[in-house]
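Take a look at the following structure, please.
Omission of a single protein chain aside, the complex is shown with its protein chains in their original locations.
Moving on to subunit A:
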Amino acid sequence: MTRRRPPLALLLPALLTVAGVLLPLAYLLIRALGAEGTELREIVFRPRNLELLANTLLLTGSTLITTTLVALPLAYLAARTDLRPRRALMLAGVLPLAIPGYVGAYAMLAASGPGGTIETLTGINWPGPTGFWGALGILTLFTFPYLFLNLHAALRAQDPALEDAARLLGRTPAQTFREVTLPYLRPAWLSGALLIALHVLGDFSVVSLMRYPTFSAAIYQQYTAAYDRVYSAWLALGLLLVTGAALLLEARLMRGLHLARVSPGGAREVRTTRLGRARPLAWAFVAALTGAALIVPLGTIGYWLRLETNPFAWASLWDALKSALGAAAIAAVTTTALAFPLAYIGSRAQGSLARFTERAAYLGYATPPLAFALALVFFSLKVAPPLYQTFPLLILAYTLHFVAEAVGPIRTSLSSATPRLEEAARLLGQTSRGALARVTLPLIRPGLLVSAAFVFLSVLKELPLTLLLAPIGFETLARNVWAYTEEAQYAAAAPYALALALSGAVLTLLILRREHRPAPRPPRPPKEQA
């Protein structure tokens, strides 16, 4: 069978995506290298760079360890034990994703310290989170769901025959877990860990509030306070290098991992372990986690909400909500429109072209948003100054950054709209464009809607791109939580934080539904195999 090249109309978006991400980054490089010789040497060999690098790596590595220590036991409890209700465990594992890191940091700060919620309600002076440990704790609590989702799905999908085989070859349950289950979980851990690493590397808000200097925190500080362009360009480059190294490391570790089920044949349901006397211990773990990641933040927001007495607060909330919803809606449409051709090529084309479009989509997602925003600031000021701090540029940034999020659901739905159906439409007299419009697009409408919803809710929570690129006076929920928290006006931040947590919860439940769909097998007693 011959492979036809996809039409240029579809290829163009992929090329534009790559150009849209790479051109600003290239300009960032030019900008960074454009400094005078002595100035350059002074910047590159500043001892602070090493300190930032060490802090960034230490925080990323530590977060990977702590999130694993939280996510793995919880995923095991939800996937493999008789702890019930399972739905509650799933929610405990996923809902913290609803709380953006800066809202979590806000809540923890507002809960602790003198005059905080905890002291006022109980009289105990609970120290506020700060520095490395504060950043580590908050990032762990609100990013571990990325790992939880991956590990849980893998634990549910593992062929139980592998563990049975190990037992029959003389391994105890503990040895079986170590020698069979853990190696099997490696690819799931790697892809979840990459998401967390990208998140931690790109986060400036939590580390800034915790006063723990990393590359991202330093870029933000340079941008707002010092505004040394060359130095912030160098810092952004440093961040890009670390991110690139993380991507390469993950791809390297992932290579040659063929851990999908090797053999054909029907698989049994995974077996559940009876917890027995460990049950109270398991519940204590879940309760402590839920308390720290959900109840304390939401309780704190509720507490401060009652203290908000500004009569204009609700009117401002309404204004911020309107502009945030408007921007999110437009970005959802543009991003989904860009994601469709990328997903289409990714699922229909073969070989290097498909890989290229896939990478194009992930390029914008993997680029730390602060570095990307900075690059866009420099680029627009140089190439098209009227675009700087305009709404279209902001939407462009959202689109390029979130397109990867929209590609996934469209690709999944494209697998049900097979090329056979388009061929059938062609034989019935449709042009290739007509077949696309009358057969494929209607079939993948649910996927398009899910993609748009993902992007919509992600844009609502987005902070760094909004802070650096939004037009002056453009207020969003995220921007206001950030601004009031920086000023320690906890009551004023509360309404925005609540609105964000609620919209985040909707996104999270969407993810949860998608997570459940691929394995709709109802629980049933094991059956004889034919």
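One rule holds for everything that comes next: contacts are C-beta pairs under 8 Å (C-beta built on N, C-alpha and C of every residue); 3 or more make two chains touch, one makes a residue touch a chain; residues count from 1.
The rule we apply is simple: contacts and distances are computed from a predicted model.
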Listed names "Na+/H+ antiporter subunit E", "Iron ABC transporter ATP-binding protein", "NADH-quinone oxidoreductase subunit E" or "3-isopropylmalate dehydratase large subunit", matching UniProt entry of the absent chain: "Iron ABC transporter ATP-binding protein"
Absent-chain contact - pick from A:76, A:102, A:184 or A:454: A:184
Contacting the left-out chain in the complete assembly, out of A:124, A:168 or A:472: A:168
Subunit A residues that touch the omitted chain in the full complex: 159, 161-162, 164-173, 179-180, 183-184, 186, 257-267, 525-530
